[in-house]
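Can you keep this structure in mind? I'll have questions shortly.
Note that this complex is displayed minus one protein chain, with the remaining chains in position.
Chain nomenclature is as follows: A, B and C, assigned in order of appearance, with residue numbering initiated at 1 for each chain independently.
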Amino acid sequence: MKVGIIGATGYGGLELIRLLHNHPEIERLDLFTSSDEGSVFSNKYTHLLNIHDEPLLKIEHDRLTDYDVLFTSTPSGVSTELLPPLIGKGPKLIDLSGDFRLKDAVEYEQWYKKTPAPAEAIEKSEYGLTEWNENAIVQAPLIANPGCYPTAVLLSLLPLIKENLIDATQLVIDAKSGISGAGNKPNQMTNYSETNENTAIYKLHQHQHIPEIEQAIQTFANQTSPITFTTHLVPMTRGILATSYAPVNEGVTEKQLTNVLQEAYANHPFVRIIKDTNKFGTNQVYGSNFCDIHVKVDLRTNRATIVSVIDNLVKGAAGQAIQNMNVQFNLDQTTGLKHVPLFI
Amino acid sequence: MKVGIIGATGYGGLELIRLLHNHPEIERLDLFTSSDEGSVFSNKYTHLLNIHDEPLLKIEHDRLTDYDVLFTSTPSGVSTELLPPLIGKGPKLIDLSGDFRLKDAVEYEQWYKKTPAPAEAIEKSEYGLTEWNENAIVQAPLIANPGCYPTAVLLSLLPLIKENLIDATQLVIDAKSGISGAGNKPNQMTNYSETNENTAIYKLHQHQHIPEIEQAIQTFANQTSPITFTTHLVPMTRGILATSYAPVNEGVTEKQLTNVLQEAYANHPFVRIIKDTNKFGTNQVYGSNFCDIHVKVDLRTNRATIVSVIDNLVKGAAGQAIQNMNVQFNLDQTTGLKHVPLFI
Amino acid sequence: MKVGIIGATGYGGLELIRLLHNHPEIERLDLFTSSDEGSVFSNKYTHLLNIHDEPLLKIEHDRLTDYDVLFTSTPSGVSTELLPPLIGKGPKLIDLSGDFRLKDAVEYEQWYKKTPAPAEAIEKSEYGLTEWNENAIVQAPLIANPGCYPTAVLLSLLPLIKENLIDATQLVIDAKSGISGAGNKPNQMTNYSETNENTAIYKLHQHQHIPEIEQAIQTFANQTSPITFTTHLVPMTRGILATSYAPVNEGVTEKQLTNVLQEAYANHPFVRIIKDTNKFGTNQVYGSNFCDIHVKVDLRTNRATIVSVIDNLVKGAAGQAIQNMNVQFNLDQTTGLKHVPLFI
Partner (left out) sequence: MKVGIIGATGYGGLELIRLLHNHPEIERLDLFTSSDEGSVFSNKYTHLLNIHDEPLLKIEHDRLTDYDVLFTSTPSGVSTELLPPLIGKGPKLIDLSGDFRLKDAVEYEQWYKKTPAPAEAIEKSEYGLTEWNENAIVQAPLIANPGCYPTAVLLSLLPLIKENLIDATQLVIDAKSGISGAGNKPNQMTNYSETNENTAIYKLHQHQHIPEIEQAIQTFANQTSPITFTTHLVPMTRGILATSYAPVNEGVTEKQLTNVLQEAYANHPFVRIIKDTNKFGTNQVYGSNFCDIHVKVDLRTNRATIVSVIDNLVKGAAGQAIQNMNVQFNLDQTTGLKHVPLFI
């Protein structure tokens, strides 16, 4: 397979390079740039010396159609213009930005403050939450790869909402993320000295992943109600831990919740249900494509606490994108993604 | 004033030393130990060289009665036995452990798995949440200094619950803490390599601060209902950020919530209400006795998100203990506690 | 005393604010800006709410002469132009930038790549390494406050070189710094995700503190030879640890080295000599104005290892600047600087 990455210098792009270089079915991997054409990538990113020493290529329509797969890992608004002309022209398109995730153009404009992608392109795209949309993904010319927060949240909640075990109308989701989610562009928020030794809440009630989560709950679990969703930055590079709270429905037990989760993912190797645990954290999945889930019911309040962890750059971005590529090319989903978590 | 600290080597004890050494009314500060009698404290804790070079003293009843104030910063169960005989014998007693916080002995046993303190001692003690209990504190021979999590949570919620602005029956509290809250005794959970680059949930639904928070809500805001409260460890040393969620009651606006908080703490210099903010975190209060609070209503869900931050070792432990001492001795509450947050 | 800070939003400036707000002799503290005139400082830096709520003032020559002391904490090249017209016009000037540190204009240009300050201004300025230049500091209208690295290095080495105990011609100095030394302006080097979990060497053999250290060795210890000095970034916010290596001269013992250091600083409360220690680090001095020093001779190689630690923002910047102000106004050097190290 011939694969191209557009937006290689972002953290999503760098992670795609890391994972694709060990993917056994990739015979050629090219990096595209809008600005640094011709420069040797490993001169700047010296950790890739002897791994990727090829020069960056210019983004040109004719050249791009020559690939089997194109990944775009670009800031909001870039894919909107770049990808529509490439639909159906040859390469499978897998977009890691948020440009094609929301079906409702008005909602996109409202949350992203950008011009939405053309309606026909949106229609042809499919949401790439692999475990929940495999049949659609296999056909689609364009995959809207899910956001990092939605991936962690949806995988843990969809089975419980779909089976009507928890009250989705009273859902509260408190998410904590490492800093790499903010991208590689330096700004005050990600400046080391103001981020280290600091746990902070940001974009309160305004994160663009809110409509994405709500849309997916409607699509895959058929329930509609607004959610309370907050995002926090914690002083670490990788990892998301999402803690979700909802009343359990009448008569539902912790055992049932655990069982439904286990059944839902019995044939999905990247989702693991962790049962007895005193401390459950993001290092469980560090560097891997796993999403681990733990659930517990508080009998005093009759509320379930559902906790899920992912590596935001892997299952929350580049890993899931490759998992989707595997699905599209009828490869085993775990091809090139069998990384054991680093843990320490 | 002559002041003694029992349990000087714990992190609460070390922070008491840090703060008390610059307290203008302290003329003598002695450290007591159960094991290392006679050893010079600054030989082991060399950061205190030329600051506290006196030898550790043995814990002896007769010697202890000679102080104006005794702080105990000891593991659960120690104060239970040590303090009751000292009540009314001279020194004001300020206990930083959890031994005297719960009025209900059965509840104490259930959550702490230890023998409760004698009922008469419990009765004579007062809960040291300074801003809410000043009149009682000024008289009491024994102060049960609040836990770190309860301090952050209660200061932000009590005014809103008391004024009936939010629905306390549906309260969800998601708390994140730095690692110093786990104390100075090495264990697997606080071992650097398993804590760094890891955000984790622990003691799910079982943290002993749950009954403490519920009791204080009943005492100070007159509402009784169990809460959902979870605790997370984030990779930093100091700081707690508590994110609390509750539906706002009919007709209540964000402005009202903010106003009620501002009025509640208008005369309390350590509690600050932060209004417009994009990123709000624990570095706001690092090293200081402040508790900063931010509140926002999500109109989509009609739910308020209330966020509060403290330095767990200062307002969450040693700082509030000294604030209580100041109250008892009719000093300005900020005496010795005017530290500007480090921020970076 | 009336004090002004120019460059308040840099990390040096923020630390000056933190320390000066608790300085007992300051009756007025004003902040000056080149860009944000009129804006309320605590609106942006909310950790200063209720502490510094005054609006930023415009930098105007006539207004500036009205202060007793002016601190400049500005990027290289700003003081060069701003301060010369203010010399002798009233305020004592204490410059935290590198603009007045090097007496040799050619050297300044070579290392800083900027136009040097006027020669007369350089002549009137004195190097503010307090412990070594007190008599000059007390008179000088303009203090060139030392760099962070030079402070850590010089305090530990000057007594040993001056007494001819180590061979300064073979000096190797390996310095490690927290990230706050790089300032508050976001850039790739200080972006959290590339700095966290990364220890790196930078500016190899090219750091502008090299000529500053060499000049001070010549001035205060009368020896001239180039040094090998390297700088590393370690993933923490505050702190510098400098490890210096030099052969001990014939017959010199470890005990002598320790004694000479102890005698040199017997009357200098901010420099502490730490003797027996298994682990010696920057948390010793965190948040304080101390410089702690430890020395050990390796009998196998006849070489001394001299280790010193400071908080780069305190003794390495704002703290020493205030210490110099205290000297100039005949206050006790420790006035407003009695902070106990945080340690944890």
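In the analysis below, a contact is a pair of C-beta atoms (placed from the backbone, for glycine too) under 8 Å apart; a residue touches a chain by one contact, two chains touch by 3 or more.
What you see is a predicted model, and the numbers here were worked out from it, not measured in a lab.
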item: Absent-chain contact - pick from A:Q215, A:T228 or A:N283; value: A:N283
item: Residue of B:N196, B:N249, B:N302 or B:T335 in touch with the missing chain, whole complex considered; value: B:N196
item: Option touching the unshown chain, where C:T253, C:T301 or C:T334 are the choices; value: C:T301
item: Contact with the hidden chain (one of C:A136, C:L331 or C:I344); value: C:I344
item: Of B:S35, B:Q139 or B:Q188, the one touching the omitted chain in the full complex; value: B:Q188
item: Positions on chain C where the hidden chain makes contact; value: 170, 172, 174, 176, 178, 189, 193-194, 196-205, 226-228, 230, 232-239, 241, 243, 245, 278-283, 286, 294, 296, 298, 300-301, 303, 305, 307, 343-344
item: Touching residues (missing chain, whole complex) on chain B; value: 11, 178-180, 184, 186-188, 190-197, 235-237
item: Residues from chain A at the interface with the omitted partner, ascending; value: 11, 14-15, 17-19, 21-22, 43, 45-51, 180, 184, 196-197, 237-238, 269, 272, 274, 276-277, 280, 283-287, 292, 313, 338-344
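To be clear about the criterion, only the chains that are shown with their structure count from here on.
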item: Centroid comparison with chain A (C-alpha atoms), farthest chain; value: C
item: Relative orientation of copies chain A and chain C, as a Cα rotation angle in degrees, nearest 5; value: 180
item: Distance from the mean Cα position of chain C to that of chain B, given in whole angstrom; value: 36
item: Centre-of-Cα separation between chain C and chain A, whole angstrom; value: 45
item: Rounded Å distance, chain A centre to chain B centre (Cα mean); value: 38
item: Shared-contact residues (touching 2 or more other chains) in chain B; value: 196-197, 237-238, 280, 283, 286, 343-344
